[in-house]
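Note that one protein chain is taken out, while the other chains of the complex remain in position.
Let's turn to chain A:
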Amino acid sequence: MSQLQARFFTENKRYVVDDVPFSIPAASEVEELSSVINQLLLAKDASHSKVDFDFLVRGQFLRTPLSFHMETEGISTEDVVEIEYMERVTAPEPEECMMHDDWISSVDADAEWILTGSYDKTARIWSVEGKPVMTVAGHTDVVKDVAWVKREGLTSLLLTASLDQTILMWEWNSERNKVKARHCCRGHTGSVDTIATDPTGSKFCSGSWDKMLKIWSAVPSDEADEVEGPPDRPRKKQKTQQLGLTRTPIMTLSGHNEAVSSVLWCDTEEICSASWDHTIRVWDVETGGMKTTLTGNKVFNSISYSPLCRRLASGSTDRHIRLWDPRTKDGSLVLLSLSSHTGWVTAVKWAPAHEHQLVSASLDNLVKLWDTRSCKAPLYDVAAHEDKVFCVDWTESALLLSGGADNKLYTYRYSACQTDAGA
């Protein structure tokens, strides 16, 4: 068996080995390399306990025998191979299972609370430990998306978007556990499928089936906006019934030819929206103009942006997750395509603290944890759901959430990014 010259290095100070080339068997796999490193570390420090490592060769995870990997990547076997190693990301461990009355359409979690939207026309607030805290009922139809706006002490602002064409802004006091509808945002003429609050928490954007994006103020006030339009009798009647004060959009962005499926804020001035018309558009909030159009060839279900790696991930109906660079001009190419799902990808989400990791949910009942450095296969498949998965989310406190058509919201504990993020 042939041998290869390899030099190991790591960014984690705890596991540094000598910077000398080692001769290793060409056919060695991750386990063998891992044991090599462990022995080296043990020789240096007797108190070392065994750690599983993952190996990167030229920025790609090693998943096959080393020689095969180098052959496929086109790396010369004559030179000394630089192999980076890091502690292996451990599998997400299921933690809680929160039962809902109906399908879960959306989830938004922060460090303390989890907010879910459900097809039973309510939104629910849960604690991260999995205790039901509050049911927010007020919509007349399915809640399609939920979002936290901001939290000031014990009072939180949250948003729910629904198929009944409204977005409700609620104020929730966690101490008294009271929820109060502050505003009813009217203006969309189709079901509101997606909302996103801007990083400062002063505005939010909504995308709807009526092909429009609308930007609203997220600051609660005590005055109702004037509703323009023909005053008909039925509407006035409803208006008296509605919750909260009416609010109208600050700005409407039109340009999509089909329903808007996903919207997000890249930064305070830039909105990114994905649509069924096979495009992702980047908008300027100040001017209300379109900046860039990224054109795909399938319906986009979900997008996610990572400020760490400045990449846009999109999940579409053709089972692939694609990574885009939103700053490139029109006609940009797909940077990377992650394909392992067998159904529509319904949700994608970048890790909040890791520039390479993202999680995706699909109609094939699977949640997959990906690393962009290994695009052929995901890091882990999470097969907890028994039906379609509609939403995923991460929290910075090492919690991964997914909800779907089996009425269950699962939380998983994943090996938080401290080892990697710290490195």
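Here is the rule we use: a contact is a pair of C-beta atoms (placed from the backbone, for glycine too) under 8 Å apart; a residue touches a chain by one contact, two chains touch by 3 or more; residues count from 1.
The criterion applied here is as follows: contacts and distances are computed from a predicted model.
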Could you check which of "Ribosome biogenesis protein BOP1", "Vacuolar protein sorting-associated protein 26", "Trafficking protein particle complex subunit" or "GPAT3 acyltransferase" matches the UniProt name for the chain that's left out?
"Ribosome biogenesis protein BOP1"
Among A:Thr189, A:Ser202, A:Thr328 or A:Ser397, choose the residue that contacts the chain missing from this document, as touch is defined above.
A:Thr189
Cross-chain touch to the chain not pictured, restricted to A:Asp318, A:Glu355, A:Asp381 or A:Glu396, is A:Asp318
Residue touching the undisplayed chain, where the options are A:Trp276, A:Tyr305, A:Tyr380 or A:Tyr414
A:Trp276
Per the definition of touch given earlier, which of A:Glu95, A:Glu112, A:Asp210 or A:Asp381 contacts the omitted chain?
A:Asp210
In the whole complex, what residues of chain A lie against the chain that is missing from view?
103, 105, 119, 142, 165, 189-191, 209-210, 232, 234-235, 258-259, 276-277, 297-299, 301, 317-319, 343-344, 363, 388, 390, 405
